[in-house]
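One structure is given below, encoded as structure tokens.
With one protein chain removed, the remaining protein chains of the complex are shown where they sit.
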Amino acid sequence: MLGVTAIDGLRLPPAQAKAKAKESSGDTVMTEAALIEAVRRGDAGSREALYHRYKRRVYALAVRIVGAMDAEEVAQEAFIRIFRGLPKFRGDAALSTWIYRLAVNAALSHRARRPPVPSEAAGDDIEGAPTEATLEGRTESPTGDSALRTRLEQALARLPAGYRTVVVLHDIEGLEHEEVAQILGCHVGTSKSQLHKARAKLRELLATVGITARALEEG
Amino acid sequence: MKGPVLATLFLATMAPAAARAGADGGDGLIVDRREIVVPARTAEVVRVENLLGRVIIRGTAATGQVHIIAEKRAPSAEALSRLRVHYTAFESGEVAVDTRVELGGRERSLPLAGSGIDLYVEIPADVAIEAKTFGGDVSASGLRAGAKLETTGGRIGISDVHGGVVTRQLRGGQHVDAVEGDVDLDGVEGDMELRDLAGGHVDAKLVDGSIRAEDVRSGLVRLVTTTGQIVLIGVIRPGAHYDLRSYTGNVRVVSLGEPAAFELRARSSTPLEAAGLALRGARREGEWLKADYVARRAPRHARTALLELASPLGGVTIQIQPRNAPELR
Partner (left out) sequence: MVCPEPERLSAWLDGDLPPGETARLRDHVAGCARCGGLATELLALVGAAGQLDSPEPPPTLWRGIEGALDRLPEPASPQPAATWFGRLAWRPFAIGALVGSLAAAAVIFPTVRGRFAVAPDPSSVGGATPSSLLAVAVPPSDPLLAEAEAEFARAAAAYERSIEKLRGLLDHAEQGWSVAERVRTAERLARLDEAIERSRDFARRTPGDSAGNEELFAAYQQKIAFLAAAVHRGGEWNVSSPRGDR
């Protein structure tokens, strides 16, 4: 991993050059096992490499479970738990499953310590949005990609936390029910039933603002 | 690695002969100019950290090398001798360039006022760049693999870049022009000028300053400032989401030609100004005004845009400008 370091033409011995793990990309240099070992050894840059590999997933989870205002704080707490717990990680589950579990726990703990503040403002209240019947001259409310994604995120934010977590893990992050159940500490059957109820509720929320299957498919 | 190592050493040791060492910078400063060519056949990313001055980056068609001109300046020969440029080519495909000042027997990456180093860097256009300065300007042009620029007090300039653009700045202002790809801009003080942007999203956040954006063709356009104005000029595109917010300043949207159908949510301290725009179904929901604009000549299943315009202490204006009208200022 070490290359040449030159200072104004003066060569330094290779040991003084920084060794850096490559940031995760399509052709990942380090396997998960190698990265875990590098972090355990204390290799320079390895913690940051692990962070970069999982930062988007952890942060997205935090945003969707606790909201944008608290997401950074929760993501920070999650990563602290990850790095503190990594020496004890035995590999019983996949690293990603374990990381998701810590991130979800950090988010849910945060919610428990600081429950959501009831909002009196109308804000982005998707339930208060007009129904099809009140939109003059409109039989359908097709909404294109970015606007649709916004509506979908807003609807997601209105789901109860338990439903929202399952939808995020299964439908958005793409985890299987076995993994979701491991992360949430529940049975696979519970994960499935929660997911189906969550989807029904999400569909209902979107339908109130005229988001139909056609719009979802075209978005 | 041995071949490239030898080539680097050769060029690096030759460089001082070509340097204009000891030249007077014209303001009492001593200037030393060096040219360095770093072989970088497998380079994927170049990281430049220069807290001592400016960084100007240009993408070129030439491949396999990173060409650096380092211009050092200091009030005395002794101070000049304490300024250093480091470059490292890692096997992982990263080339790192940074500048340091010798202090207490150690080389440190620190900003200075009286002395400094400016770096002019040419890289293959398909190599990604990350550059950081402290008080010096940082600019990037002609790149095809994205750019990430960070500065505390310098100006940021980006033009003709494909791939994602990310910036972070305390103050100085940002100018971004002709970018294809996602654009994420973050600033505290200073204005932002954006022009000719196409990609997934444009997300520009400022605290104290105005944002002006023209010809933005992204699906999600989010322009947020706390004080200062937001001005968006261009075509309102079907299915796009425009989220424009200022807390104290005005928000103004100028649609060039008839816009696509859109759903409007607006919030302002003064009544919405929407001259020439037939909005339907206007209703109040809390502090928000909601309404719809149905395009006259829109196809039946055309996608509806979403315009969210907010200025709690200022005004919101939407206007239609014929496409051949003189440029707005």
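As written, the chain order gives the labels A and B, with residue 1 at the start of each chain.
We take it that a residue touches a chain if its C-beta (ideal position, glycine included) is under 8 Å from a C-beta of that chain, and two chains touch if they have at least 3 such contacts.
Everything numeric here is computed off the predicted structure, so don't read it as measured data.
Participant: According to the contact rule at the top, which chains on display are touched by the left-out chain?
Facilitator: Touched by the chain not displayed, across the whole complex: A, B.
Participant: In the full complex, which of B:Asp160, B:Glu193 or B:Asp208 touches the chain missing from this view?
Facilitator: B:Asp208
Participant: Which one, A:Ala93, A:Leu108 or A:Ile172, makes contact with the chain that was left out?
Facilitator: Answering carefully, the residue with contact to the hidden chain is A:Ile172.
Participant: Footprint of the hidden chain on subunit B, which residues?
Facilitator: The list for subunit B reads 51, 79, 82, 98, 100-101, 103-115, 134-135, 150, 152-153, 166, 168, 170-171, 184, 186, 188-189, 201, 203, 205, 207-208, 220, 222, 224, 226-227, 243, 245, 247-248, 310, 312.
Participant: Mind pulling the subunit A residues that touch the left-out chain?
Facilitator: For subunit A, the residues touching the absent chain are 12, 15-16, 18-19, 42-44, 47-48, 51, 55-60, 63-64, 67-73, 75-76, 79-80, 83-84, 87-88, 114, 116-121, 123-124, 148-149, 152-154, 156-157, 167, 171-172, 174, 192-193, 195-197, 199-200, 202-204, 206-207, 212-214, 216-217, 219.
FYI, only the chains that are shown with their structure count from here on.
Participant: How far is the middle of subunit A from the middle of subunit B, if each middle is the mean of its Cα atoms, in Å?
Facilitator: Chain centres of subunit A and subunit B, defined by C-alpha means, are spaced 27 Å apart.
Participant: How about subunit B: which of its residues touch subunit A in the complex?
Facilitator: Contact set of subunit B toward subunit A: 1, 4-5, 8-9, 12-13, 15-16, 34, 84-94, 96, 201, 219-220, 238-241, 263, 280-281, 283, 285-288, 290, 292, 294, 301-306.
Participant: Considering the complex alone, what residue numbers of subunit A touch subunit B?
Facilitator: That would be residues 1-9, 11, 17-18, 20-22, 29, 121-123, 125, 128-130, 134-138, 140-151, 214-215, 218-219 of subunit A.
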